[in-house]
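Here the complex is missing one protein chain, while the rest keep their positions.
The block that comes next holds chain A.
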Amino acid sequence: MALLDIDNLHARIGGDHGKEILKGLSLTVNPGEVHAIMGPNGSGKSTLSYILAGKDDYEVTDGAVTFDGENLLDMEIDERAAKGVFLAFQYPIEVPGVATMTFLRAALNAQRKKRGEAEVSTPDFLRLVKERAGHLGINQDMLRRGVNVGFSGGEKKRAEILQMAILQPKLCILDETDSGLDIDALKVVSEGVNALRSPDRAMIVITHYQRLLNHIVPDFVHVMNKGRIVRSGGKELALELEANGYAEYQQDAA
């Protein structure tokens, strides 16, 4: 069974006269697969990630999204998270005064509670964080600081991957995780993501640039334009896009 099945999804930004951004998008993602979604600015890539996460500002007008056999669109934001949908934000949000460590634990326990699981014990939690944080080069000082407060661009993205590593979602959506990263940081983040690849976990990697895909090698590449997937292929498609740009697709759709 597919983990995620998006069928003919139409969506607009909030309100009756909101602009339609997704215009019949379909995509099937199976466990273990990594799908890259590429496309020019304004093609609807980030909107897709927000709609999957359940952000309030968007309205689905047609189509269906099934996640693990259930209607994803019926679920609250936090319910989706507990079912295993994780969104790594392009611009992670600051939560002043709440230590990263506290936030991680609150999130993990909230999800476990919703799934009817026991809270994680303090020693187990500390061990888990220490191990995962170490791989991502996140030190104790960063864990004590407020969530994303005063973090550099690279630190914010590493912190997102740490959250993903602690929460162990079924579906990871990475929204332009490469933006604002230098080569070294890109490598650390990619290694963190690759370490989470597993046969029961799927990923949707949204990016403008092929360079991220040198590090996180996808099984499938999709080109998105004007709210639809206009072409799909293997990882070689990304190289082709890098060479030729998106101009061809923009004309096609117009």
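The definition used in the following text is that contacts are C-beta pairs under 8 Å (C-beta built on N, C-alpha and C of every residue); 3 or more make two chains touch, one makes a residue touch a chain; residues count from 1.
Throughout what follows, contacts and distances are computed from a predicted model.
Q: According to its UniProt entry, is the unseen chain "Ammonium transporter", "sn-glycerol-3-phosphate transport system permease protein UgpA", "Urease accessory protein UreF" or "Fe-S cluster assembly protein SufB"?
A: "Fe-S cluster assembly protein SufB"
Q: Would you indicate which residue among A:I13, A:A64, A:L128 or A:L167 is in contact with the undisplayed chain?
A: That would be A:L167, which touches the missing chain.
Q: Thinking of the whole complex, not just what is shown, which of A:M38, A:L87, A:L174 or A:V221 touches the missing chain?
A: Hidden-chain contact among the options goes to A:L87.
Q: Give the residue, chosen from A:Q111, A:T177, A:Q210 or A:N225, that touches the chain omitted from the document.
A: A:Q111
Q: In the complete complex, the non-displayed chain touches which residues of chain A?
A: Spelled out for chain A, the touching residues are 53-57, 76-78, 80-82, 86-87, 89, 92-99, 101-103, 105-111, 114, 119, 122, 146, 163, 167.
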